[in-house]
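For this view, one protein chain was removed and the others were kept in their places.
For reference, chains read A, B and C in written order, and residue numbers begin at 1 within each chain.
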Amino acid sequence: MIPNLDLRSIKPYGDQANDGMIQLSFTLPVPAGAKAREAAKTLIALMGFSDIQMVLSEDIGGDFTFFVVYAKTNKYVDYTSIKTLEVEIPKIVIEEINDKISKYLKRQVVIIGATIGSDAHTIGLDSILNMKGYHGDSGLERYKAFKVYNLGSQIPPLELVKKSREYKADVILVSQIVTQREIHIKQLTELVDILDAEKIRDKILLIVGGPRITHELAVELGYDAGFGAGTMPSDVAAYIADRILKKSS
Amino acid sequence: MIPNLDLRSIKPYGDQANDGMIQLSFTLPVPAGAKAREAAKTLIALMGFSDIQMVLSEDIGGDFTFFVVYAKTNKYVDYTSIKTLEVEIPKIVIEEINDKISKYLKRQVVIIGATIGSDAHTIGLDSILNMKGYHGDSGLERYKAFKVYNLGSQIPPLELVKKSREYKADVILVSQIVTQREIHIKQLTELVDILDAEKIRDKILLIVGGPRITHELAVELGYDAGFGAGTMPSDVAAYIADRILKKSS
Amino acid sequence: MHLDLDQNLVRKARELAKEITDDVQKFIDLRSTDSVERTVVRVYGIDGVDADGIPLPNSVVYDVKSRDGLKRGIAYWIANACVAKSMSPQEVAESVGKKEFSLVEIRPQKESIVAEKIDELTESSIKQLEKIKRERDEMLKELGDPNQPYIYVIVATGNIYEDVIQAKTAVSEGADIIAVIRSTAQSLLDFIPFGPTTEGYGGTYATQANFRIMRKALDEMAAKVGRYVRLTNYASGLCMPEISAIAAIEGLDMLLNDSMYGILFRNINMMRTFVDQHTSRLICAFSHITINTGEDNYIKTSDPIDRAHTVTTSQLINEQFALKAGMEPKYMGIGHAFEIDPDVENGLLYEIAHALLTRSLFPQATPKYMPPTRYMTGNIFKGYAQNTLYNLVSVMTGQSIHLLGMLTEAIHTPLVQDRYLAISNAKYVFRNAKALGEDVEFKKDGFVQEEARKVLENAVSLLEHIKSVGLMVSIEEGIFGDISRKIDEGKGADGVFVKGEDYYNPIIEKMEEIVRSGEL
Partner (left out) sequence: MHLDLDQNLVRKARELAKEITDDVQKFIDLRSTDSVERTVVRVYGIDGVDADGIPLPNSVVYDVKSRDGLKRGIAYWIANACVAKSMSPQEVAESVGKKEFSLVEIRPQKESIVAEKIDELTESSIKQLEKIKRERDEMLKELGDPNQPYIYVIVATGNIYEDVIQAKTAVSEGADIIAVIRSTAQSLLDFIPFGPTTEGYGGTYATQANFRIMRKALDEMAAKVGRYVRLTNYASGLCMPEISAIAAIEGLDMLLNDSMYGILFRNINMMRTFVDQHTSRLICAFSHITINTGEDNYIKTSDPIDRAHTVTTSQLINEQFALKAGMEPKYMGIGHAFEIDPDVENGLLYEIAHALLTRSLFPQATPKYMPPTRYMTGNIFKGYAQNTLYNLVSVMTGQSIHLLGMLTEAIHTPLVQDRYLAISNAKYVFRNAKALGEDVEFKKDGFVQEEARKVLENAVSLLEHIKSVGLMVSIEEGIFGDISRKIDEGKGADGVFVKGEDYYNPIIEKMEEIVRSGEL
């Protein structure tokens, strides 16, 4: 940490401690000119900014004006009081996971994964599940402790639940990449509702991942955990092993 | 303008009318991680943003974390009520200016220009004064109606005032490029104070320019006009001619 | 800029690709699909939906299919009904939609009169399509074709009216081509939605009304900016040929259209795709619609360096399928992409080699170059730098159709300012590096020359393998995009059927005749 920082009121650091400097860019649907600039400034000021430097205000056609602004915020955060909701990932690695699961659970953990609903993006889920893994970190298929079924993409939630019964899944991994118009919320909610309706929600470790997913959002939607951009398969493995072992003991 | 826009409450347009989408980037002086992200989110929320998408939170060394965020503002602006303080630039061109000045003023307008104080940037002022001008638009030296003295850079305000007496200047053009630690405010204020003290402020048309100068700021500091980034010499010429002619009539 | 390619190897690659596709074509020629039949229906001018919201082309084909009449081809049944009921095709379809009658149950009219009716309907439909094509060709000539690389941007708001606003803005900034992205998973619909649409995610529904609305908007802008503006949509998925038909009717200029994309990336049945792609390409060839092939996708799911030759291989296959549909090379937007992990040492040299190889292998075509997507991140600044180098490689290697990379690729479909920033980046680089390609040579046996040679050699080996096992088995093997699809699986398999002995598709025949005769 930089010297003499008051953690009870931290602000952005641009050139110096606590200068509050922030860069913004946005478009207003009005023609470029002094009036547009003034409107943009007014807007920025309403957010609690001062020293507003409007460094670009450019006509981008169709009566739109694009702005780039540097300004100083008067807001600050008490860093000491920040609480985070984080997935707890124990430090256990592949061999340990395999050993413990075989020792205590005495069978493979059954994991079923899918990209649900209209979403066709498989690369993210595959990075977690496939042998090959992600950036040199092996995927769950590589773990002896796990039996993995990767259903692929565009799986209706109902079908996923059906398959999870069929395979006696311990864990469901869902991927959601497309988030436009909150489609992921709809689809994720649908899945939880089905599990609830079928009264099997408690029996299953329910995990969602995707670049716009946060653990907080996942918990809010009724999932056990959420994994975001850049997730490593080994983290997911460790989380699963830990939770399954705790459950079974 | 886009259809059905309510001008009394305009908001940024990202993907759709009034979605309020803004891009921000900034650095917090805390180590990267969930806590930093949460602190950044809290800060952004304090400004009245919702749907906060933290798309980058990157360790940039030295216990600093850099964030890129897209979020939607809940602020809006009544565009119909926006008032702007603008330099009024009449549409008169070089020949007309030369004609009118020779007809009504019957002598050349004397213009003296300098970059004052510690500022050594001459390119901006030169673009306005030199024959060559700026982006194909001729500078004031090209106008028969004007007699131009370009004193160059780092001229102490006192010396500028001395020279302006010596040359019987009608107009003083000051350039200020460096704005760090508000140095330009100090230097510009010093100049006005001297002119006031010597009781010649009223006799002189006082203009300031520079990339971070706005007309509003100029007026606030006691100048007649301020010209910002991308100013064209012909605009300055038209403004000067208009004001001098009005004064003399 | 020049590659020292072994021209014998190039010839060999083409021959292999031809032989591979010849095999598939034999298979295609024996079959038709529901969508091919609906295409005929649409070309005959049938449009609209029934009381349940089912598009009339679907109702009509379903009516015949469910009564086992489709083997003869839909044209006969429509003409027969028109004669019998003295109705226009649209009237016939509406009646079918209302379940007033079934086409198969109408008494067969005199053969020669039905035949005449078919000719009449076909003639006037084809005339109409020719008129549209001619008008566009003239407009292009009049307004002038912009310089290449064409600046190609997408709009994807989900709302056609919002799309129009953004498309117009983009054109005024300098866009040459506007592509309206389709709503997620539309390609899996076995029908084309009807009317203007304002709800969709990840894109806007491809409907005939939406095509018309955007076409009109772009034509207005074209007149304003004095530059022809092209409109693009997607002919892939389960309605491949139908989309081509409505695109031809509405005067679109380009369609994403690949002979294998649907199989691999949408898990659409192989037979369905192969049959559909042929008809859809024939329409494109006839109507001067440039196709954009989808090889960029392979290197999203497989390694862009190790599997570069799969892109080349597929390009050659796509070319042969297009030639089989009578398409002139200049309408072939052969696809490829700048997709290498930015952390790879000398990644730029690989990109140059691959881009130059595409350009060199298809000198008459209009290669479509796709921007970085997979390795774009939330660091929008870095993304802007990646796009800068992408723009540079494009202008340097002389690409034709240049889809702009968005700095927010990893975040959302483009905001209005994202597109502006992309266009200004491309304009800057294209102008700043204009003559670079002409000025530069790559060292003989240097990195770029060697890489290009290697990719070509690997492509030839792969083509040899495909030749020996057949294209379909190769796809089963997971050669393209590391994705494996089985011959008899996938969506839409039930929409494929073997033509009967009396099968007749007058639209296809007429178009083939015209295209082949070079009457165009």
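The working rule: a residue touches a chain if its C-beta (ideal position, glycine included) is under 8 Å from a C-beta of that chain, and two chains touch if they have at least 3 such contacts.
The shown structure was predicted, so the numbers you read here are calculated from the model rather than taken from an experiment.
Of B:1, B:93 or B:123, it is B:123 that touches the chain left out of the display.
Which of C:181, C:401 or C:429 touches the hidden chain is settled by the complete complex: it is C:429. Interface note for the absent chain: among A:14, A:48 or A:228, the touching residue is A:14.
Residues of chain A in touch with the missing chain: 2-3, 13-17, 21, 23, 53-56, 58, 68, 70. Against the chain not displayed here, chain B makes contact via residues 25-27, 58, 60-62, 64, 66, 118-120, 122-123, 152, 154, 178, 180-181, 183, 211, 229.
Touch with the hidden chain on the side of chain C covers residues 342-349, 379, 381-382, 384-389, 392, 407, 421, 424-425, 428-429, 431-436, 438-443, 446-448.
By definition in this document, only the chains that are shown with their structure count from here on.
Taking each chain's centre as the average of its CA atoms, chain B and chain C sit 50 Å apart.
Annotation for chain A: residues touching 2 or more other chains are 25-27, 62, 64. Within chain C, contacts with two or more other chains are made by residues 165, 377-378, 410, 412-413, 415-417.
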